[in-house]
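Removed from the display is one protein chain of the complex; every other protein chain stays in position.
Here is chain A:
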Amino acid sequence: MTTAPQTARATGKGPTTGASTRAIVTGTSGPGRHEAKGRREQLVSWAFLAPFMIAFVLFLVWPIIHGIYLSFTDQSLTGTGGGLVGFANYAEALADPTMWRSMGNTLWFTVLSTIPLVLIALVMAVLVDRGIPGQWLWRLSFFMPFLLASTVISQIWVWIFNPQIGAANNVLEAFGMEPIAWLQNADTNMYAIVIATVWWTVGFNFLLYLAALQNIPAQQYEAASLDGAGPWRQLWSITIPQLGPATVLIVMLQVLASLKLFDQAYQMLGGVSSDTTRSIVQYMYEAGFVGYRFGFSAAISYIFFALIVVIGVAQALVVSRRRNLR
């Protein structure tokens, strides 16, 4: 190994630009810098990058590009078709009431699930953060469901929502209410899926909130306490405002996660396609793998992709506008 490049050190670099220590000092800066780099550094860099970048291109970049092409064809899963059809798939999808229904279901699920998934997580985290004994028990009970596979939680909740022998109806009857066919009834199946989802995934938001709470400096509470502020006052004037950035992040992550609804909704209904629960991902799956229409399914997946991007950007804009107002 030659030591020459190592002895020629660039000087005056910040601590984070250690990568440039191999640079030969030429006195140039700015755009000309790269030409001055050893070829070796370039080669070494690409040796480090290659495994990830090859997989990234093969299994992410290329599918995105190829998917756009597929969405303009009438390709089928069975191999027939494949000719270009222009915007026909998009035109069909946008005129398709089932597509709009699925889009509506997805948005409705996102609203119904995000609110409790953020609020309940907040309540759990604030209470646990007060240092009440049994920390491991609280963490285990709230977070454990998140570790379970969608298959497992679906089985448990299908059984709980069983109209004849399920525990959910036992609870209703205990309060003197009529039993419900939760998952079989078009008026209630979405709520059943929301309940199961809240139980399943609230633990993740709970841990995010807990981490944020532990970052609030204890001095703030001490100062407030010296000023005579009680626990309630501290909650409203220190804890909740300090959690602002965390709440923004948690809401954004939750909305994006909820928009991807498929696994539990599909499995809790045993693969049955219900007009009141079919999400956009499920419609995409059905078009491609049940209807064998890959081209049409690809078009729906780009409509879904667009929905995610639009909502993501909209959230980012709302957040940045609010920051500017302050």
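Following the convention adopted for this analysis, a residue touches a chain if its C-beta (ideal position, glycine included) is under 8 Å from a C-beta of that chain, and two chains touch if they have at least 3 such contacts; residues count from 1.
The working rule: contacts and distances are computed from a predicted model.
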* Leaving aside the chains on screen, match the unshown one to its UniProt name from "FUSC family protein", "Phenylacetate-CoA oxygenase subunit PaaB", "Carbohydrate ABC transporter permease" or "Response regulatory domain-containing protein". => "Carbohydrate ABC transporter permease"
* **Of A:Leu94, A:Val111 or A:Leu137, the one touching the omitted chain in the full complex** => A:Leu137
* Contact residue for the chain not shown (choose from A:Val152, A:Met177, A:Ile240 or A:Ala314) -> A:Val152
* Missing-chain contacts mapped onto chain A -> 1, 3, 6, 15-23, 34, 37, 41-42, 44-46, 48-49, 51-53, 55-56, 58-64, 66-67, 70, 75, 120, 123-124, 127-132, 134, 136-145, 147-152, 155-157, 159-160, 164-165, 167, 170, 199, 201, 204, 207-208, 210-212, 214-215, 218, 221-222, 224-225, 229-231, 234, 245-246, 248-249, 252-253, 256-257, 259-260, 262-263, 267, 270-271, 281, 284-285, 288-289, 294, 297-298, 301-302, 304-305, 308-309, 312, 316, 319-320, 323
